[in-house]
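Got a structure for you, written out below as structure tokens; questions coming shortly.
The complex appears here minus one protein chain, its other protein chains still in place.
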Amino acid sequence: MLTTIAKRLLTSVITLLVCSVLIFGYRYLIPGGPAADITNLAELGTSMTKAQAARQVQALSVRFGLKKPIYVQYWNWLDGVFHGHLGTSFFSQAPVTTVIGQRMAPSFELIIGALLVSLLVGVPLGMYTAIRRDRAIGRTLLAISGLQISVPDFWLATINAAVFGLALHWFPAVGYQPLSAGLGPNLHTMILPILTLSIVPTAFVIRHLNNSMTQVLRSPYVRTCWAMGLPSRQVYFNCALRNAVGPIITLIPLLVASLLGGTVLVEYIFNIPGLGTAIVTAVENQDYPMTQGLVLLAGVIVAVFNLLADLTISVIDPRVRKGSARISDVGWRFGARRAQPAIGLAAVAEVREPAAVREDVV
Amino acid sequence: MSGMAAVGDAPDTSGGLDIPDARRHRRARPGSPDGSEETGWRRWRSAWSSISVASRIGLVITIVFVLAAILAPVLPLQDPLAQRLNATNGGPSLHHFFGTDYLGRDVFSRIVYGTRSSYEGVVVGLAVTMIIGIPWGLVAGFGGTVLDEVLMRAADGLLSFPAIVLALGFISVLGPSLYHAMIAIGVVAAPAVARLLRSTVLPIRRAEYVLVSGALGASRLRIVLRHVLPNAMGPVLVQGFSLGSIFLIVGAALSFLGFGVQPPAPSWGADLVNAYQYFVVNPFGTVVPGLIITIAAWSISAVGDGVRELVLLN
Partner (left out) sequence: MHQGETLLTVRDLRVEFPARGGVTALRGVSLALQGGRTLGIAGESGSGKTTAGLAAMGLLPPGTRVTGSIRLGERELVGLPEKEYRRVRGRQVAMIFQETSTALNPVLKVGDQLRMATRAHFPGSKDDVRARIVAALESVRLTDHTRVLRSYPHELSGGMCQRIVIAMALSCGSRVLLADEPTTALDVSVQEEILALLRTVVAERQLALMLISHDLAFLADLCDDLVVMYKGQIVEAGSAQSVISSPAHPYTRALLECIPSLHSRRGTLPELREYEAPSAQGCGYRHRCPWRADPCLEAPALAAVAASAERSARCWRSAEVLRQSVTESESVV
């Protein structure tokens, strides 16, 4: 098992390195390279003559180390990252890490809140639709969840904010009260955003769980349970649910990725001063260090969750624990194809099974 | 002595056994010897009848939208850019079917013109995804294990990223425009296609490998490509539709944030955010663009479901 952990860790590291290269490198995509943003920076604020601007650009280029060869720049940057320096925001002149620290709390609350809601609501409903798939109510719930995925979440957010906030005045449509102002006021401002953010992930959870549960219920070992006369509650909870836990665990990283994207839109609409609005502002202002830092943060968060999920599977699945199967063999990620993740918010559907198009057995 | 089994309430305990299904036994139809090969228009007709109702509706809606996109300039619509500052935020009326927006522009014609940017975005995004993803998947599927591993690790890395965040990163560099946005999204989605293609190609390659070894080498590979690709394309095509639906919404989301289609061009996302500012005055305006986006995205995905049925049947 230690080898599995080590291998997984190595994979994560390689993945992150690849991402870091990408994140670092895309600045050089534009014609003129980072020198161009220096020019923008230089022109922020006062107007100056062409010659003055040129000298500014030179000075800034040297200051930001842009004259050095590219791999040196990359190395310096990477080195800085490991020491916790993500650069200085062009816009606010504050270190990126400081800004992140200030704005992390609301986003954290949003994401964790929405994650919990989607799991608490989605898991039971997902199981129910699988168990009662022959009944109308099961099919209806599934159809509704399908619709939930097609609906643009930012639209839902505006409708929610508008209806519950502006029209009914139950919750504020904009604004944020931090926890330091008390739990009550905090929840008052956060409930609507959290619920809105959780709509699409919940649908995702329902569909994914429905898929895995259905496959589990069709498996030979569940049939053995029926054939030996086990009562249904035991079959569903002792026999089947244990096998559905794995898919839930592998689902969480996907949910987190989805939520990271969703939080950008939800924070924007509800005017919450979190990392989502931070990145939007950063892009508007062409504040590269900020953008870079935030994108990197997103990648790290998702990579960490992926790693944790895989490690958890290694521990709880006896097949992987005893080394007789690899995580990818065990089939916990089945069904991801059907459950298209949150639209616009997450990495797109992941297909891990060899048989990419699986026929539904009647 | 006889009794009817009242199995309506019982859970499905049959465990997925292969119980004979009348559907699988197609009787030969008159006019075709064994019922499996139909020519030309009959084929479309039978394809049409084999997909679900939802998919048919989706197909019709998508075709309508695409036609609207193509024909917009020649349709008898009001000018989507013409402002009437004395008639802002009006509700639906005979003159303006969907009312007017905050600058007095006709919402209906803006919606119709909006189909152009939305679907253009989808096409651009899909093109980028396929151009990057298909070779990626093929190389990973046919290359050696090391190459496969490396390419797939890279794919995993990219896949775990939140699409919007990465897209924002690209836009911060390239500047706000619909094309930049959709190229970014296309790049982000490419690994998904690569993964899918690789997983369909891999088993085939392993089967052929035995034959290839010692035999004809490269020319055989070309034959395999010619036979493998058409079969492997099925799932990729299905995924293309799902992605198309997602791209439509993401494109709208980016426009919503101000990074996609730039004003004053009509765009469903941008129009939505503008209408939202004036929700109190004109709530209808917030409903319309969002609803249209939902319908358009849903229809593309419904068509995809139908295509999936067809792929499975063949």
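For clarity, chains are labelled A and B in written order, and residue numbers in each chain start from 1.
Just so it is clear, a residue touches a chain if its C-beta (ideal position, glycine included) is under 8 Å from a C-beta of that chain, and two chains touch if they have at least 3 such contacts.
Please read these numbers as outputs of a predicted model, since none were measured by experiment.
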| item | value |
| --- | --- |
| Listed residues A:7, A:55 or A:242, member touching the removed chain | A:242 |
| Candidates A:77, A:226 or A:270 - the one touching the absent chain | A:226 |
| Hidden partner interface residues of subunit A, rising order | 134, 219-221, 223-232, 234, 238-239, 242-243, 316-319, 322, 324-325, 362 |
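Please note the rule applied: only the chains that are shown with their structure count from here on.
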| item | value |
| --- | --- |
| Subunit A and subunit B, separation of their C-alpha mean positions in angstrom | 22 |
| List of subunit B residues in touch with subunit A within their complex | 11-19, 21, 23, 153-154, 156-166, 168-174, 188-189, 192, 195-196, 199-200, 202-203, 234-235, 238-239, 242-243, 245-246, 249-250, 252-253, 256-259, 269, 272-273, 276, 279-280, 283, 286-287, 289-290, 293-294, 297-298, 301, 308, 311-312 |
| Contact set on subunit A toward subunit B in their complex | 11, 14-16, 18-19, 22-23, 26-27, 29-30, 131, 133-134, 147, 150-152, 154-156, 158-159, 162, 166-167, 217-220, 222-223, 226, 232, 253, 257-258, 260-261, 264-265, 268-269, 279-280, 282-284, 286-288, 291-292, 294-295, 298-299, 302-303, 306, 340, 343-354, 356-357, 359, 361-362 |
